[in-house]
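Presenting subunit A:
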Amino acid sequence: MIDIKFAEKDTKIMSQEPLIIPSFQELQNIMDSCCSEDVEAALHADHVGIKGLAALLSPLAHDYLGQMATRSQEITLRRFGRTVQLYAPVYLSNFCTNRCAYCGFSAENKIDRRILTLEEVEQEVDILYKRGFNHILLVSGEAPKKLGVDYLEKVALLMRGKFAAVSIEVQPLSTEDYSRLFRAGITAVAVYQETYERGIYDQVHLAGQKCDYDFRLETPARCAEAGMREVGIGALLGLADWRLEGLALGIHLAWLRKQYWRTALTVSFPRLRPAAGGFAPLLNVSERDLTQMVFALRIFDQDVGLLMSTREEARYRDGMLGLGPTRLSAGSCTAPGGYANADSGGEQFSVGDERSLVEVCAAIRKIGLDPVRKDWDCEFQVGKS
Partner candidate 1 sequence: MEIIVNGENKNIDSGTSVEGYLKTLDINLETVVLECDGGILKRDEYPVRILKEGSVLEVIRFIGGG
Partner candidate 2 sequence: MLEIAGRKFRSRLFTGTGKFSSSEVMRQALEASNSEMVTVALRRVDLNDPGDDIMQVLDREKFFFLPNTSGARDAQEAIRLAKLAKASGGGNWLKLEVTPDPRTLLPDPIETLKATEELVRDGFVVLPYMNADPILALRLQDVGAAAVMPLGAPIGTNKGLLTRDQVEIIISQAKVPVVVDAGLGAPSHAALAMEMGADAVLVNTAIAVAGDPVAMAIAFAKAVEAGREAYKAGLGTQGSEASASSPETGLGFLR
């Protein structure tokens, strides 16, 4: 097998500091320049460049979905073995000072708001610990005055030693704050750009710190700088053209790889789900589209962790097992305090897969994969002080 390598142009994009994501028009031009030979080449290459990714995301690849599945499965199996990682989100707070048109936590929505006390956090994580989870994702809205680094540090210390991995998905922080949280035991950060298309970004981010596209874009780099073991990026599907979104995501991913070789990377593909506020997706992204995007990114980056949350239905998540995704959430509740108290209101979005961890594990085992809940112990991490 011979490779198609990053072309010279790719190298230029990858070496810029800071990263500038090409405009969607430029991305469209790259995609328009692809032919079906590019799709075939990308399907057989060890290293796929930006053009190859564009080809795999393009309408031309539509007819190759079967082969993309085979290739994606082959790569995933070789790189990750017969395993699937599992995690559960813990919603710490649904206070948010931002207004994002698509989100149930958006400041203007009239929902029950609360922030968990440390005791309540302990209760929630204990339940998940007993259920057998080893990887927790701490989620909150963005309200730095109510939920700041001090709070997060306390939560991290409280969980330390009990869990293998603790990720956070909260407001963007400074490098120093990320270092502090790393030392407290936080292993990973997820921060999604939501959309890489600036016009639409401005259109859906109505108020708050999140309106600053560039600050958000630079956040994953700050996490890596601070020594986080893993950084997750992603885009909300249903805002801009998913094909170009996927291409921008791939560029962001490749750039992070080039700049921060010590950091493991993951990508999420959240499709917009019904939420308070009644926001309708700006455009429809079908299961088939989502699938093509997952396969394209897997073929583009053989080492990236691919996340699949409970936004998707059980049937779809089971079908995708082993084909590309490497990490699934399970038994998720998206309202603060929702594990201890089943009727906690104020959820971020409604879940599509309501099965318990046990059920999800059974489904994973059924197709011959091993559900692993652990690949590190945050107790081991030291960090630079």
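In picking the candidates, the idea was that all candidates are chains of the complex that A comes from, given by their letters.
Throughout what follows, contacts are C-beta pairs under 8 Å (C-beta built on N, C-alpha and C of every residue); 3 or more make two chains touch, one makes a residue touch a chain; residues count from 1.
Here the structure is a predicted model, which means the values were calculated and not measured.
K.L.:
Mark the candidate that touches any copy of subunit A in this complex, from 1 or 2.
P.N.:
So the chain touching subunit A in this assembly is 2.
K.L.:
Considering only the defined contacts, which subunit A positions touch candidate 2 in the complex?
P.N.:
Listed in rising order, the residues are 1-8, 14-15, 36, 39-41, 43-45, 47, 51, 63-67, 69-70, 73, 257-259, 261, 287-288, 291, 315-316, 318-320, 323.
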